[in-house]
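Yeah, one chain of the complex is gone here, protein chain that is, but the others are all in their spots.
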Amino acid sequence: MAHSVADIAQAIGAEAAGDLTLTVTHASEPATAGPQALALAMDPKYAPGLAKGQAQVAMLWPGADWQGMGLRAAIFAPRGRLAMAGLSRMLDPGPQIAPGVHPMTVIDPSAQIGAGAAIGPFVTIGAGAVIGARARIAGHVSVAEGARIGNDALICQGARIGARVRIGDRFICQPGAVIGADGFSFVTPEKSGVEEIRETLGKRDEIHQQSWTRIHSLGAVTIGDDVEIGANCTIDRGTIRDTTIGNGTKLDNQVHVGHNVQIGNDSLICGQVGIAGSSRIGNRVVLAGQCGVNDNIFVGDDVIAGGGTKIFTNAPAGRVLLGYPAVKMEAHVEIQKALRRLPRLAARVGEIEKIVGASSSGD
Amino acid sequence: MAHSVADIAQAIGAEAAGDLTLTVTHASEPATAGPQALALAMDPKYAPGLAKGQAQVAMLWPGADWQGMGLRAAIFAPRGRLAMAGLSRMLDPGPQIAPGVHPMTVIDPSAQIGAGAAIGPFVTIGAGAVIGARARIAGHVSVAEGARIGNDALICQGARIGARVRIGDRFICQPGAVIGADGFSFVTPEKSGVEEIRETLGKRDEIHQQSWTRIHSLGAVTIGDDVEIGANCTIDRGTIRDTTIGNGTKLDNQVHVGHNVQIGNDSLICGQVGIAGSSRIGNRVVLAGQCGVNDNIFVGDDVIAGGGTKIFTNAPAGRVLLGYPAVKMEAHVEIQKALRRLPRLAARVGEIEKIVGASSSGD
Partner (left out) sequence: MAHSVADIAQAIGAEAAGDLTLTVTHASEPATAGPQALALAMDPKYAPGLAKGQAQVAMLWPGADWQGMGLRAAIFAPRGRLAMAGLSRMLDPGPQIAPGVHPMTVIDPSAQIGAGAAIGPFVTIGAGAVIGARARIAGHVSVAEGARIGNDALICQGARIGARVRIGDRFICQPGAVIGADGFSFVTPEKSGVEEIRETLGKRDEIHQQSWTRIHSLGAVTIGDDVEIGANCTIDRGTIRDTTIGNGTKLDNQVHVGHNVQIGNDSLICGQVGIAGSSRIGNRVVLAGQCGVNDNIFVGDDVIAGGGTKIFTNAPAGRVLLGYPAVKMEAHVEIQKALRRLPRLAARVGEIEKIVGASSSGD
């Protein structure tokens, strides 16, 4: 589908110059752009690529000399990635799901499907489920009994929405995500080794034979508006109350959210993060890839944790964390510097000991 | 469904007091409990919540003054979480899967389905597969040719049971788990860089071009009785013999078990743990979230490893581990303390060098 320069500029709230009636069909990197492409060069470092490609229209940084670059029109993006958001939304064809309900589906007669829904093949929708207006549900999705999903949802291939899960409007769910699996909660008849270790930080008197009795999950999952869940994520239901995810929070792929966890609003949980049972994550928290959060702790509002950070204890609001175990990012940087010098430090201490005549016994 | 106080107390083997004929329909946290709820307050710290809610019946700690709390009946739980196990089992409605075999399934005529099975829509069951009595198999599950599953299985949406996999009784499989994918096993015609590095711990003489030849997995997976596998787990088949998981072992979500791995009985493998090929995990081992186990090592009985522990070498029975690389938990705590003081320690050594006139050259 072709879009005029004028339409694009208006849609993303940007200024444009040149022949605003020119049309483009897709976006491209500058060097590989064909004549129908909108070349993306929102930073001067991408400008040389324009000469290699054939674009006649580009999105540029404010003040760029578009005519000097041989372009016939330009759109100016003061904040490049923000402009990309608007542009990419406009150009995204989205998944093809035919309007209406595919005949090869199994939808319980008591389920309610909102107006304008598109439901693909091999979808199952359980008894009493409620799906909002304009939902797009791709093939192989299952929505179990009693689940409620708001308006304008996009649920991709093979996602699993469990029984009694509640989800707000504008939900996006990538393929293979599992929302509402049972929590991982087991108990031993006698105090288990794990309980003992937690109390003693590593000591144990004797080891007992023990096996695990299951605690079933009676709660579900409640998810707010404008939430996106990544591919193959797993979000467990709560034991008594629901596991919750607040409005505007986004989860990347393969994130694991344990039972009873509460995540606030507008948080960003990156790929392969794991959050153990009953922990609370605040608002606007950013957990970079492969972070881990211990069970039964809280991570305050606006905490930012770098890649692979393992958070074992409560993190106050606004803290910036890194490391295993997590420490303030500044402390981590300082410790790492000292660590790289540690072998040399040990040698220096040995030299001093020789000078002062101290013994280095035991080492 | 309503349950009387007497029935609940009997089912979980607890004592009760007050009007034992009162009924409840569900469990609730104390503060949000309605009049039909069983409020859960097995620790005195939850008692204040009872006043905020409307519960007439609560599960309390032994000796609690239930009448003083305004309750009409109470059940006493000497070990709260153990009582929760029994109670939650009683109240869990379980997934709705209609009895019998859904017509929209593809089940090979040579497959054997046990008496009382409930099999949902879009399920596939391959040639020669054997499913035990009373199995509940939710929609979109695939059970491949020659797989054998014991009695009383619950297999949730979209789980994949591979060819010739053998599973015991009372199996629970959460959605999206893959049991019996091919192992990740490749070989190069000449010695590979990885083999060289393992021998030299980091040195390499020269680098060769090489590509990978696949070793197919001829084994399957054997799983004992009373095993639970979490959502989106992946368990690879063995190369010659089977990958094995013992009786009573529980896997949380997104656990990865490599080819040829042997896991013993009653172990607890938490979320996002990865166990590389051919390693052996003992009985009653607990690996907390995001632990990693190197290939071809063993982790002895009763080992407990804290979150994110990376186990590179054999771990003797009973060891309590933490860290990357794993060390005894006590050693880890001591090292971390010393590490936080390391920048200061380096400064102190600098000061001493000034006093004694030593050189800190090279740093």
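A and B label the chains in the order they appear, each numbered from 1.
Keep in mind that, in the parts below, a residue touches a chain if its C-beta (ideal position, glycine included) is under 8 Å from a C-beta of that chain, and two chains touch if they have at least 3 such contacts.
Since this is a predicted model, take the numbers as computed values, not measurements.
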Report summary line: Full-complex touch with the removed chain, picking from A:A2, A:A51 or A:A85, is A:A85
Query - From A:V101, A:V130, A:I207 or A:M329, residue that would touch the chain that is not displayed - result: A:M329
Query raised in the report: Hey, which of B:G126, B:G168, B:G224 or B:G246 is the one touching the hidden chain?
Result: B:G126
Requested in this report: Check each of B:L22, B:A77, B:I97 or B:A144 against the chain that is not shown and name the one that touches it.
Outcome: B:A144
Report summary line: The missing chain sits against chain B at residues 104, 106, 122, 124, 126-127, 140, 142, 144-145, 158, 160, 162-163, 176, 178, 181-182, 184, 186-189, 193-194, 197, 201-204, 207, 209-218, 232, 234, 236, 239-241, 254, 256, 258, 272, 274, 276, 290, 292, 294, 310, 312, 324-325, 327, 331, 334-335, 337-339, 341-342, 344-345, 348-349, 351-352, 355-356
Report task. Tell me where the left-out chain touches chain A, residue by residue. Result -> 26-29, 32, 40, 79, 81-82, 84-85, 88-89, 91-93, 95-96, 102, 104, 120-122, 138-140, 156-158, 172, 174-176, 226, 228, 230-232, 248, 250, 252-254, 265-266, 268, 270-272, 284, 286, 288-290, 301-302, 304, 307-308, 318, 320, 322-324, 328-330, 333, 336, 339-340, 342-343, 345-346, 349, 352-353, 356-358, 360, 362-363
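Assume only the chains that are shown with their structure count from here on.
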Report task. Indicate the whole-number Å distance between the mean C-alpha point of chain A and the mean C-alpha point of chain B. Result -> 23
